[in-house]
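A protein chain is absent from this complex, but the other protein chains hold their places.
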Amino acid sequence: MLELADVHTYYGTSHILQGVTFSVPSGKCVALLGRNGAGKSTTIHTIAGLLKPKKGDIRFQDHKVSTLPSHQISRLGIGLVPQGRRIFPSLTIRENLTMAARKRKANDSGTDWDIEKVYELFPVLKEREKNMGTQLSGGQQQMLAIGRALMTNPQFLLMDEPSEGLAPVIIDQVGEIVCKLKETGLSILMVEQNISLACQAADEILIMNKGTIVWNGTPVELLENEDIQHKYLGVS
Amino acid sequence: GGAKQETTTSQSEKQGTDTATEAETIKIGLILSTTGTFAPLSEGIKNGFELYLEQHDGMLGGKKVELKLEDDEANPQVALRKYRQLVHSEKVNFLVGPISSAVVYALRDEVEKDKIVLIDANAAGDDLAWAKKSDYVYRTSFSNWQNGHSTGAYLANNVGKTAIAIAPDYPAGKEVVRAFKAAFEEAGGKVVKESYPKLGTNDFATYITDAANTKPDLVYAFFAGSDGIRFVQQYKDFGLQGKIPLGGSLEFGDELIIQPTGDATEGIISGVVYSPYLDNEQNNQFVEAYQKKYNKLPNMFSVEGYDSAQILDKAITEAGSIKSEDVIKVLKGISFDSPRGPITIDPKTNNPIQNFYVSKNTKKDNVIVPEVLETVEKLTMPETSPFPQ
Amino acid sequence: MSLLKVENISKSFNTLQVLQNVSLEVQPGERHVIIGPNGAGKTTLFNCITSHLPINSGAVYLEGKEISKIPSHHLVHLGMSRTFQKNNLFGNLTVEENLHLALASTKPYKFQVFHALSTYKDLRKETNEILEQWRINDRKDILVNNLSYGEQRLLEVLLAMASKPKILLLDEPTSGMSPAETTQTSEMIQSLPRSTTLLVIEHDMEVVFAIADRLTVLHHGEVILSGTPEEIKNNELVKEIYFGGGAKAHA
Amino acid sequence: MKKLSIYTVLLALFVIIMPLLLSDYGVNLTAEIYIMGIFAMSLGLIMGFAGLVSLGHGAFFGIGAYTVALGGQYLQNTYLLLLLSVIICGLVALITGAVFIRTSKFYFLMITLAFGQLMFALFWQMKDWTGGADGMSVSAIMNFGFGEILTPMAIYYVMGAAFIGAFILLYLYVNSPAGKITRGVMENESRMNALGYNIRIYKLLAYSLSGALAGLAGSLYSYYNLYVSPDLSGWMFSGQVLIMVIIGGVGTLMGPALGSGVFIFLQNYISSYTERWPLIMGALLVILVLAGKGGILHWFQYLSFKFLSRKKNTSNSSSAKQVEKEEVVS
Partner (left out) sequence: MSIISVQLLTGLAYGMLYFMIAAGLTIILGVMNVVNLAHGTLFMLGTYIAFTFISQQYSFWVAMLLSVILTAILGIIIERLLIRRVYGKELEQVLLTFGLSFVIADSVKWFWGTEMQTIPVPAMLDFSISVGEMVFPAYRLFVVLIGCLLATLLWYLESKTRIGAVIRAGVDDRSMVGALGINVGLVFTGVFAFGAALAGLSGVLGGPLVGMYIGMDSEILVTSLIVVVVGGLGSWKGSFIGAIIIGLIETLGKVWFPSLSMLIVFLLMMIVLIIRPQGLFGREVA
């Protein structure tokens, strides 16, 4: 569904992504792990069109997206849950959700997300819908960010550390949500620090280090491979 | 300390005049306010000046003239900087200038020091003729006192005895009104109320409705530029035109206000020094030439510019020199024929003695024309200020 | 005497009651961790303790002295320092300059207007010590905006520690850090001298149980339980509202 | 410290050499540029190092100028008059600043605008003392105890020295702990607060210092121009200085002074050659912005940075960055 081929991205003169190649099959969840500063967010941003790759090719379904502006990429059906939530502070919670709303394309068959469905998923958002976005607690904001991405009715979801700042019980819930979303046909690329969440939700694991993919395999393989865990994830 | 300052600067100044006398051309610095609200006034002066030059082969007093135009932005601080540039760098021989009185007062001290002749083509501050009179500054336009004084007697004798006076809250406004008030009350009238809206007021409704309420015999107003246009317009909109006679300063009889406001100016009585419809030989020629060159009617400012050139022409010719000391001897008391009538510079005030034409704006062949009701002959400023300080 | 004592404080935003009669005591040298579901009021509690928000009722005492009305910047000089849940750094300054600013606040020369800051040796020395200790010497000239998120998180903690506080309030210090950095930070927190008392909000259970002497559980703005890690771990209610099936509670 | 000595020597050389290259008028204009340079630096200080953008800085310039104009009628001592202006302006800045800094950003801009207009109106309406809209001549003559300073050349050197003095003062301040802390306050108020700083005190300190310096510039201007009018406090003038600061480069010390030089020079010369000077000036400003490096000084830094990094391509990026950062204060 999504394919990256030899993608290079720079910040000014610093070469961050140094030839990233991987693909995310339809209806699957791929988790991207790696230490801080490895380039995970940069990868997500490059796919979402917030950064332009200098070299390489990104294809989504039949489209070459690496040259498109971000709003067109989003309209192709790629949703983004960014790192740090990036809630709009001058909008109320309801507005944060409604401003993103977009109808699902007629020809695909996933669940049609609307504000009621999102409220069902995260009831606390409904309680506080008149509050400004930044008046939520950190974890609540994370829920809002996920809800906002769902409002665009994506076929493909980019999630940058969705579990950050969430209580364990909610993390479990996020895992469940991810699985549910997969069932509705959504594909997901998820950056995660929480290895157990990643292993629970993902079908495939990628490990990134210094701007390249250094390992890939299934969750089971990763859990068995203490070497890799230690070397690239710093798990002792 | 003043004496010392003079000696130190006069040296560099002497150099300037020396080189200039040798040269064939004379340099004239034109300090006007070409940006901002004074732009139309400045354009008139510049046009008039250039017209005179064109008619005289670009020469004044038999010498080729090089004009240097500078914009003072109606700000005395900027004007001083431009002044220094003109005098110290460009080494001009004469200055013609400013629109604003604040600028003329700022320049006055400097020209005294540098001994440069300044022909005041517009700035009307009274004090320039009195406390701040300078041997180097000669006015070709008119003073606020003259402007306010000119209609006072006529209005009291012919229109009514009680008046409300309105003028903007800045020195010119106050000076015109005090002169008007003195003349009006001397002739038996009474100014019952004075109001001073801020300069650049958008809305005079408050003052106009107040006037409607007070019911004086007449309203006397002094407003220039866009303020004047708005005032006249709103005087009509609020139904006072034709109800309470409006008398005013010479601006209300000038093309600059009549042309854009049209019918709204009908009936206003003002004391003009100039109108393109004045019938004298000088003026007929002038209007024709001006219209030919600029494709529009001249206004009072065009004449000010024209006369500034004319007075310099005459003075240089008569003095046979462009040295300031020689020229100022001639300038005192000089007379010439302007499109507005005969003019003499009063040596007591360095201010022109000239006719004022009390006129009423009247519609003729679909255009508004100031029709002369009475001529105030040879209006001279008093030698010292008649007002208590 | 307890170092920090929170007595019956309540806080509401308009009609929303966020804290209700919260009381809490932290003994000198203690490592006290606050846990609770999202939106329980943990960050708000911090804001109330540090005077970033005015409290509606109750009082906060530091070493027996009431501090509820003392402006937040002054608390630093009484020995209380904090980090923010959302990174709050000097993005356009370098790492080194960030540390300089953090260190200078307790220096007598902070109102000095003539001597260059760089001439103060003690400041340079302390900065270098921190840079060395955390092995970020090579990052010192980088603008903070250009650091990755996890690196910024670390700096957030370092800034708060610079004033050598008696009590340090950390709001989710390891959120957004990779397991490696999390371990490192957790170790760093543990290695802090006992002279620094800690009050920590954290969602990472590994970290929580690695550092906590005592735990307080906050739920809907109320303290529902306070006790030793063992007590908390085995509490059914906490399992239900927070740990979620207890699956990872024992990591 | 070493850097400062180098800058000071360079500036001093500049001040000494310029008269050899310039005409009388050029010297005179440069003296004015020094004064405006001090004024622009004072505004640049709060804009670039405290994040306070003021559209009423002319208020202090005006107060300084009128202090000399009015005080000069009773006092002869130049030191005393200058000191008086500086103190009055510093105090006024302290008092008004205490109220103004409660507002932020655009609101600060507008409340200072109102303050400037207030002073403007005051000078305008106290006609008996200030001559009102017509302005007043200044009778004070500069005398530092070595005789009266009257020749344009002497005035030039006084202004040049004052300029260098102001630069040194600001350089010291900007690099001092208080200066750096103020910069931190500009970057992130809430963090500075959490770190234990009273942010208001630092803002106020910068604002008062800036006001006092603007007052000094105003009082020097009074001596230089020998004529003052309310326009010195008007918003047009304040706006012009603001533009000078931005042209020169916000966040640098010398930038604003450079900006004032360029602005005054251009405005003077373009307007002598064409009546269309506003159009050309405006277009130049637009082009400067579109070129996208910030102010003029930023351009210098950018070019010299390029030059340097080409020369020593061995130096890695972090040390190159260091160069860039250090130059910022110059």
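As written, the chain order gives the labels A, B, C and D, with residue 1 at the start of each chain.
Keep this in mind: a residue touches a chain if its C-beta (ideal position, glycine included) is under 8 Å from a C-beta of that chain, and two chains touch if they have at least 3 such contacts.
In this text, all values refer to a predicted model and were calculated from it rather than measured experimentally.
**Q** In the intact complex, which of the presented chains make contact with the chain not displayed?
**A** It touches the following shown chains in the full complex: A, B, D.
**Q** In the complete complex, the non-displayed chain touches which residues of chain B?
**A** Spelled out for chain B, the touching residues are 35-37, 39-40, 42-43, 169, 195-203, 205-207, 209-210, 212-213, 225-226, 229-230, 233, 237-239, 256-257, 259-261.
**Q** What residues on chain D make contact with the chain left out of this view?
**A** Where chain D meets the chain not shown: residues 47, 53, 99, 102-107, 110-111, 113-115, 117-118, 121, 124-125, 235-236, 239, 242-243, 246-247, 250, 276, 278-279, 281-286, 288-290, 292, 294.
**Q** So that we can see where the missing chain sits, which residues of chain A does it touch?
**A** Looking at chain A, the ones touching the missing chain are residues 48-50, 69-71, 73-75, 80, 82, 86, 88-91, 95-96, 98-102, 134, 148-149, 152.
We adopt the following convention: only the chains that are shown with their structure count from here on.
**Q** How many links in the shortest chain of touching chains run from chain B to chain C?
**A** The fewest steps needed to get from chain B to chain C is 2.
**Q** May I ask you to list the chain groups that still touch, directly or through other chains, once chain D is left out?
**A** No chain D: A, C | B.
**Q** Using mean Cα positions, find the chain sitting nearest the overall protein centre.
**A** Ranked by how close its C-alpha centre lies to the overall one, first comes D.
**Q** Quick one: which chain's Cα centre is the longest way from chain D's?
**A** Centroid comparison gives A as the farthest chain from chain D.
**Q** Any idea whether A-C or B-D has more C-beta pairs in contact?
**A** Output for the comparison: A-C.
**Q** Taking the mean of the CA coordinates per chain, how far is chain A from chain C in Å?
**A** Those two chain centres are 29 Å apart.
**Q** Which integer distance in Å separates the CA centroid of chain B from that of chain D?
**A** So the centre of chain B lies 38 Å away from the centre of chain D.
**Q** Averaging only over C-alpha atoms, locate the centres of chain C and chain D and give their separation in whole Å.
**A** 42
**Q** Chain contact topology under the given definition, line, ring, star, complete or other?
**A** line
**Q** Quick one: which chain pairs are touching?
**A** Once each pair is checked, the touching ones are A-C, B-D, C-D.
**Q** Show which residues of chain C lie in contact with chain A when the two form their complex.
**A** Residues 13, 16, 35-44, 85-87, 146-151, 153, 172, 175-184, 203, 205, 241-245, 247-249 of chain C touch chain A in their complex.
**Q** Would you tell me which residues of chain D are touching chain B in their complex?
**A** These residues of chain D touch chain B: 23-26, 28-29, 32, 127, 131-135, 137, 141, 148, 150-151, 225-227, 229, 231-232, 236-237, 264, 268, 271-272, 275, 277-278.
**Q** Please name which positions on chain C make contact with chain D in the complex.
**A** Residues of chain C touching chain D: 50, 52, 71-77, 81-82, 84, 88-94, 97, 100-102, 104-107, 109-120, 138, 141-143, 159-160, 162-163.
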